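What follows is one structure encoded as structure tokens, with my remarks underneath.
Every protein chain except one is present and positioned as in the full complex.
And then subunit A:
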Amino acid sequence: MLKLTDITIQLHETCLFKNFNASIPTGEVLSIMGPSGCGKSTLLDFLSGSIADTFKTSGQINLNNKELSHLPIEKRHVGILYQESLLFPHLSNLENLMFAIPETIKGKQRAELALEKLSEFNLADKAHTLPAYLSGGQKARISLLRTLLSEPKYLLLDEPFGKLDKALRQEVREFVIAQIETIKLPTILVTHDQDDADAMGGTLVQLTR
């Protein structure tokens, strides 16, 4: 369970969030909708531990009763997905996945695990190609796969379907929902699109400026 208690985020005189509270059980999605500039992505930055110093923040982030708000991003075990897939262009798809696998898995097992995951999603034939040669949908799927391989404890999705066309958007969305249900992680989705929020189920928070 990811529990957010009295989250307050302030930029100079503007208060973006004041005493925001939410609880997201494992496998559930909290969707946050709102217009551009209302602070959705800033909230995700705070939750991931990468918020800029210019913001004043307070509040608690508890993951399974462990306080996270003072930990740096690399110690939080958070998975982040953006609009852009951000697959590293100089690494093959397989290497992109291997990059995310924890260090405890060593040697050949790393490549085997990455290949096994690619095969599960019918992408094995793309293992040794570069991300530049993937379609938008394939990039989105490998990007999620990479995030999941890093064994996150919670997921933050920052408009991950924003750049996909309508048909592809639905396909990728279904894929993401299926994964969240399988791995049972608390997830927060930020979106502009009502369809995204509806498809995800769970709680919906509507923000205004």
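Just so we're on the same page, contacts are C-beta pairs under 8 Å (C-beta built on N, C-alpha and C of every residue); 3 or more make two chains touch, one makes a residue touch a chain; residues count from 1.
Heads up, the rule we're going with is that contacts and distances are computed from a predicted model.
K.L.:
Which of the following names does UniProt give to the chain that is not shown: "Gas vesicle protein", "Biotin-dependent carboxyltransferase", "Molybdopterin converting factor small subunit" or "ABC transporter permease"?
P.N.:
"ABC transporter permease"
K.L.:
Could you tell me which of A:Glu28, A:Glu95 or A:Glu159 touches the chain that is not displayed?
P.N.:
Looking across A:Glu28, A:Glu95 or A:Glu159, the contact with the absent chain belongs to A:Glu95.
K.L.:
Touching the hidden chain in the complete assembly: which of A:Ile73, A:Leu130, A:Ile183 or A:Val205 does that?
P.N.:
A:Ile73
K.L.:
On subunit A, what residues meet the omitted chain?
P.N.:
48, 50, 72-80, 82, 84, 86, 88-91, 95, 98-106, 110, 147, 150, 152
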